[in-house]
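All remarks here apply to the structure that follows.
The complex appears here minus one protein chain, its other protein chains still in place.
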Amino acid sequence: MTTEYFHFLGILGVAFFAVSGTLLGHEKKINGFGVVVVACLTALGGGTIRDVVLSQPIFWISSPDYLLSTYAAIIGTILFIRYMPPLSNYYFIFVDAVGLAIFNIMGIEKALIEGTGMIIAITMGMTTGIFGGLMRDVVCREIPLVMQGDVYASACLAGGLTYAALFSLDAPYAWCILGSVVVTVVLRAGATRWGWRVNLFKKRQAAPSDKEQ
Amino acid sequence: MTTEYFHFLGILGVAFFAVSGTLLGHEKKINGFGVVVVACLTALGGGTIRDVVLSQPIFWISSPDYLLSTYAAIIGTILFIRYMPPLSNYYFIFVDAVGLAIFNIMGIEKALIEGTGMIIAITMGMTTGIFGGLMRDVVCREIPLVMQGDVYASACLAGGLTYAALFSLDAPYAWCILGSVVVTVVLRAGATRWGWRVNLFKKRQAAPSDKEQ
Partner (left out) sequence: MTTEYFHFLGILGVAFFAVSGTLLGHEKKINGFGVVVVACLTALGGGTIRDVVLSQPIFWISSPDYLLSTYAAIIGTILFIRYMPPLSNYYFIFVDAVGLAIFNIMGIEKALIEGTGMIIAITMGMTTGIFGGLMRDVVCREIPLVMQGDVYASACLAGGLTYAALFSLDAPYAWCILGSVVVTVVLRAGATRWGWRVNLFKKRQAAPSDKEQ
């Protein structure tokens, strides 16, 4: 049953990220099949890096479902954009946050199955969650979301710790997933809404000399 | 014989992309060995990703011919730039298009040999063709060619479909290759010359509110 959950989560995750890639591509006025390239990169990039690093077969080569889900999400989003009223940027943040939360869990899970320790598993979760969106932003010449100083990698980390905590309490698998996704998405959405920030360099940021530098 | 063709195509493909990387590096005023780095990334990047994703040994580690071809093309291009009249930008587009066409075929071919279905094979062809140039453009801080909205990924896709069609008609191998390369290069060159575009978001692009956004 775990495997089925895992497969379903993956199908869902690539679809969310494919939507986010298509939305950003459209916003950046990329037209033609370049949008498909950036959406595929977003949807499949993080998981590909995860599988490469864990020396596993690449997930979208093993099962064509992932590619079909990606292409279906891209086509759906393009049709939506063509025929429906424009969406606010908030939907982009939300879709990206759900993709982040799902891939975070999948990275942790797959690393644990490979028998790594928890510190490596949490690092792999963040890698899987963050890198698809990071490559999307780099290719679109945006300031990467993860570098903008909002709660992003922190939300991912909090979701990962939630998953680890629930898992070690022997909570049912669906609860572990749901708890982790809710924590990540709520932190990310709340941070965007109310401007929460995590300051690691508090002292320097507050200094008046900061502007000159 | 197929293996020989394949090897020869690869040698040719890396040379074309090495030239395109050197040309862009020169245009961006990168001097010193940074040009060699960007040219190697362009020439070897797409195929490296292909081999990693297909869990194959990396092509330029298995056979040193590819590295020698890359370095020879870089040195030749540098000498040409130093001692010959400047080239128009059109040559860059052409060289990049031939590299794209060749690597597209090689990606499809190698995926099919690994036993993947046609949808994955065509995706792998586009990955192999597009990613070397994409990394070149990202590292040089250019708007990636594939994101500029000209016919680029579309030309790659058309070349891939041509290859698949000729292949399934049992055409001789040389014809499959030639047909696919001609389709890709002609579409790409024609699009650059006459400004052909593929519009996926027709409705929004035509809207007058587009400018404000």
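In order of appearance the chains are A and B, and numbering begins at 1 in each one.
FYI, a contact is a pair of C-beta atoms (placed from the backbone, for glycine too) under 8 Å apart; a residue touches a chain by one contact, two chains touch by 3 or more.
Note that this is a predicted model, so its numbers are computed, not measured.
Peer 1: Which residue among A:G117, A:P172 or A:G195 touches the omitted chain?
Peer 2: Of these options, the touching residue for the absent chain is A:G117.
Peer 1: Return the single residue from B:A15, B:I102 or B:V139 that touches the missing chain.
Peer 2: Result: among the candidates, B:V139 touches the missing chain.
Peer 1: Just name the one of A:F16, A:F103, A:Y152 or A:F167 that touches the chain not displayed here.
Peer 2: A:Y152
Peer 1: Tell me where the left-out chain touches chain A, residue by residue.
Peer 2: 52-55, 116-117, 119-120, 123, 126, 130, 134, 138, 143-144, 146-154, 156-157, 197-205, 213
Peer 1: What does the interface between chain B and the hidden chain look like in terms of residue numbers?
Peer 2: Touch with the absent chain occurs at residues 25-38, 40, 48, 52, 57-58, 60-61, 64, 67-68, 78, 81-83, 86, 138-141.
Quick note on the criterion: only the chains that are shown with their structure count from here on.
Peer 1: Give, as an integer number of Å, the spacing between the C-alpha centres of chain B and chain A.
Peer 2: Distance between chain centres: 29 Å.
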